[in-house]
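Here is chain A:
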Amino acid sequence: MAYWFLRGLGHGIVTTRYPKAIDVWTQTLPTPPAFHSDRLTLALADRLVAVCPSRALAREADELVVDLGACTACGRCIDEGRGAVEASGVFELASTSRERLVKRVRIGGGAG
Partner candidate 1 sequence: MSHAITVLVLATGGLWLLAAMTGLAAARRELWLRAAALASGLGGACAVTGGVLLAIHGHATNVSVGSNVVGTANLRVTPLAAAFIVLLGIIAVAIALYAPRYHSPGRGTALYTCVYNLALIASLVVLAAGSVVTFLVAWESMALLSYLLILRHQEREGVARGAFLFLALSEIGFALIVAAFAILATQTHTLDLATMAARASHVGAGWRTAAFLLALLGFGFKAGVVPLHVWLPAAHPVAPADGSAFLSGMVIKLGIYGIALFTVTLLRDGPAWWGLLIMGLGAASAVLGILYALMERDLKRFLAFSSIENVGIILVALGASLTFAAYHQRAIATFLLITALYHAVNHGVYKTLLFLEAGVIEHTTGTRDLDRLGGLIRRLPRTSVISLIGTMGIAALPPLNGFVTEWMLFQGLFQGFRIANHTVGILIVVAGAVVALTAGLALNAFARAYGIPFLGMPRSRGAARAQERGQPIAGPALLAVICVFLGVGAPLVLTVLSRTAHFITGVDIHAELLLPQLTVIPAHTNFSGFSPTYLAAFILAVTAVPILIYLAGRPRAASRTVPVWDGGIRAFEARMQYTATTHANPVRVTFDPLYRPAVELQRASDDPAGRSGPVHYGFRVTPIFERYLYQPVVRAVEWLADRARPIQSGDVSLYLLYVFVAVIVAFAIYAK
Partner candidate 2 sequence: MSEPTADQLRRRALALFGRSLHIRTVDTGSCAVCESEIRLLSAPPYDLHRLGFFLTPAPRHADLLLVTGPAVRAMDNALLKAYEATPDPKAVVAVGACALGGIYEEDGLVHGALDRVLPIDVYIPGCPPSPLALLQGLLVAVGRLEERVAALSFDLVAEAER
């Protein structure tokens, strides 16, 4: 009896300890893209903007505007821009301001 009780206590607790600890499996969550800005080109940027199904990506002159609020983490831009775009792994995206969710990436790298 005591064995099963202690075994349950030891193995049966499935509740996450967030925010005290982040579980390992969260690394598999779909997340918005992160960019290697030095590997971005204008042509690639335009292709990325075209392939995004929501309005998360836009190009303004030489900047790629990434609206994290509109991103659905579908992964199409990651597939399209392999090498230049990868999953950021960040799922804690809450913000108190809508403007702070809009990120700008300079195409071609340089001071950000």
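As a selection rule, all candidates are chains of the complex that A comes from, given by their letters.
As a convention for this text, a contact is a pair of C-beta atoms (placed from the backbone, for glycine too) under 8 Å apart; a residue touches a chain by one contact, two chains touch by 3 or more; residues count from 1.
Quantities reported herein were computed from a predicted structural model and do not represent experimental measurements.
Visitor: Considering only the touch criterion given at the top, point me to the candidate in 1 or 2 that touches chain A in this complex.
Guide: Spelled out: of the options 1 or 2, chain A touches 2.
Visitor: Would you tell me which residues of chain A are touching candidate 2 in their complex?
Guide: 14-16, 18-19, 22-23, 26, 29, 32-38, 54-56, 66-74, 86, 88, 90-98, 100-101, 103, 105-106, 109, 112
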